[in-house]
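These notes concern the structure reproduced below.
Excluded from the complex is one protein chain; the other protein chains are retained at their positions.
Labels run A and B following the written order; every chain starts at residue 1.
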Amino acid sequence: MGVEAKLGDLGLVTLTLEKAINWTRTRSMWPMLFGLACCAIEMMSAQASHYDLSRFGMELMRASPRQSDLMIVAGRVTRKMAPVLRRLYDQMPDPKWVIAMGDCASCGGIFNNYAIVQGVDEVVPVDVYVAGCPPRPEALIHGIITLHHKVEKEKLAAHA
Amino acid sequence: MPKSDSGRRMPGMPPQASVTESGITPEAAPFDDPRLAEYRHLVSERALSGETVVLNMGPQHPSTHGVLRLILELDGERVITCIPDIGFLHTGVEKNMESKTYIKALVMTDRLDYMNNVGNNLAYALAVEKLVGLDVPPRAQAIRVILAELQRLSSHLVWLGTHALDLAAMSVFLYCFREREIILDILEMVSGQRMMTSYIRPGGLWRDVPPEFEPAVREFIKIFPHRLQQYERLLTKNPLFLDRTRGIGVISGEAALQAGLTGGALRGSGVNYDLRKAMPYSGYEQYDFEVPLGSAGDVYDRYRVRMAEMPQSLRIVEQALDRLPGGPVQSANRKFVPPPRSELGQSMESLIHHFKLWTEGFDAPRGAIYSAVESPRGELGVYLEGNGGPKAQRVYWRTPSFMNISALPILAKGHLVADLVGIIGSLDIVLGDVDR
Partner (left out) sequence: MSGLDEALNVLRAALGEGLRTVTEFRGETTAEIAPANIVAACRALRDAPGLRFTRLAGLTAVDYWPEEPRFAVIYLLHSLEKGLSLRLLHRLAGDAPSVASVVEVFPSANWHEREVYDMFGILFTGHPDLRRLLMPADWQGHPLRKDYPLGYEEVQFTFNFDEIDRKKPYAKE
């Protein structure tokens, strides 16, 4: 930017505050352990050594919502579980993001019946939907990178 | 002060204790809350007076076994009563399967016990075949056995990884998932999908295995025993692991049978009941394998039983692969099994069969059957009742984890909360299996 162009390579980088904050938010986003059903197993596979999630800064899967930024809703949400999901979402501090992983979380999946909430966006606002039943770990990583791109474009006032 | 949670309260959660000038009033005992009245008859007297603590080990907790809620009555750290509250993953599969034809309902069976997808398909396919009287060619039976045993291995690996993770041995988790990736690669090569394969269908298989299947499985058979030894070296004689698992969650064989336990949990107490030996299906009687049994009925013995089952599964896979017969992989009965796509261009009959089977489905006779397989968790049975039409009258899944969880109050009595985590892990439950 300005200073580097004038004075050459001083080992400095200049950024806007917005870019810096978004950069820190994406590089160490801690997911909350919210695996419900089959997608949770693929999320665990993504966490394991073959498709490593810790290279994205997501090594720590916190079970406590108070210490996490990202809620990956992995699996089918039943009507009994929906109030629990909302309560956990409310307990997460800002800034927080939600990935709806899998078909059941995005739209109810193959279970179009009385017991399953047809899409977790009826309960919490969702940022990224990842399709698949279950989505491959690579698809989940693609969803996370999409979320990173989305966060990098956020304005500073997005999370009050 | 915690922020209000927009009015939605988790079911069964007690309100905040009332704080007055003189401190927390003792009259605000937990069971004054009418929403907890439903547990009043299950907890001891001491809970009603507030002497013991009623703790909610809620549906979201770190031991990654799924959404299970436990209401614990604790005296300090000791569990007096443990009340499981299930249903947080109830998917209504049984009702949904009644509204689909028999072939289309197969897709929903993968997602019940999501660690044992191939096994669920197998259980349902065997049930449908028994109901309508369909034959299965021997090559299909042998491949079914190979895939079912590979799935058993993958399920036991996840069990081992998560069980060890709960007892704070994290590296075992990473090693187990490394092996599991190889098995998932084999499943993907065969069916195109890592987990929900829908490969085993009534009448045989979806299609024949590709030529890369045999070398891949042989490669796996070669490397796996060494890896198993790695896990054994890490855990079996580890004094920390022994301390956390010996003498915990003991149940006798007789009590286990009365409580409805099956599978590894039952065999850990010494009862020799394995459906692959007791009521063999899909050609299991031709293979030579042992059923390991425990004696003490504690967490450690259940661990030893499942660890010993893994080399036996590998033995079955090797034998089945050595004796793999040639021939078709689907029954030739076109009234029930759709024809292969290559025939559709040539034969008018095939086209009509294909059309009728995929739109209307085949009719099943009036009558009911019960068919059970040995899933990695225990006896997985399907009670299938037909009503003369293309859709089932009733599909009842007798799932092993359902009964295994119901025995948890007996197993957990008197133990510490930290032991409870080990006991839940040793029962090897999958919540999709419990709640269906």
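Here is the rule we use: a contact is a pair of C-beta atoms (placed from the backbone, for glycine too) under 8 Å apart; a residue touches a chain by one contact, two chains touch by 3 or more.
Being a predicted model, the structure only gives us computed values, none of them experimental.
**Q** Name every displayed chain that the left-out chain is in contact with.
**A** Touched by the chain not displayed, across the whole complex: A, B.
**Q** Can you tell me which of B:G87, B:G161, B:G268 or B:P376 touches the chain that was removed from the display?
**A** Touches the omitted chain: B:G87.
**Q** Using the definition of touch stated at the top, determine which of B:Y231, B:F336 or B:F402 touches the missing chain.
**A** If we include the chain that is not displayed, B:F402 is the one touching it.
**Q** In the whole complex, what residues of chain B lie against the chain that is missing from view?
**A** For chain B, the residues touching the absent chain are 11, 38, 41-42, 86-87, 90, 92, 94-96, 99, 130-131, 133, 257-260, 271, 273, 278-279, 367-370, 372, 379, 381, 383, 385, 393-394, 396, 398, 402-403, 406, 435-436.
**Q** Spell out, residue by residue, where the missing chain touches chain A.
**A** So the residues of chain A touching the unseen chain are 79-80, 86, 107-108, 112-115, 118-119, 121-125.
By definition in this document, only the chains that are shown with their structure count from here on.
**Q** Distance-wise, how many Å sit between the C-alpha centres of chain A and chain B, to the nearest whole number?
**A** 28
**Q** Quick check: in the complex, which residue numbers of chain A touch chain B?
**A** 33-38, 40-42, 44-45, 48-50, 63, 75-76, 78, 80-81, 83-84, 86-88, 90-91, 110-116, 133-134, 136
**Q** Which bits of chain B are touching chain A when the two form their complex?
**A** 3, 5-6, 8-11, 58-62, 64, 66-67, 87-93, 95-96, 107-108, 111, 114-115, 158, 173-174, 177-178, 180-181, 184, 194-196, 431-432, 435
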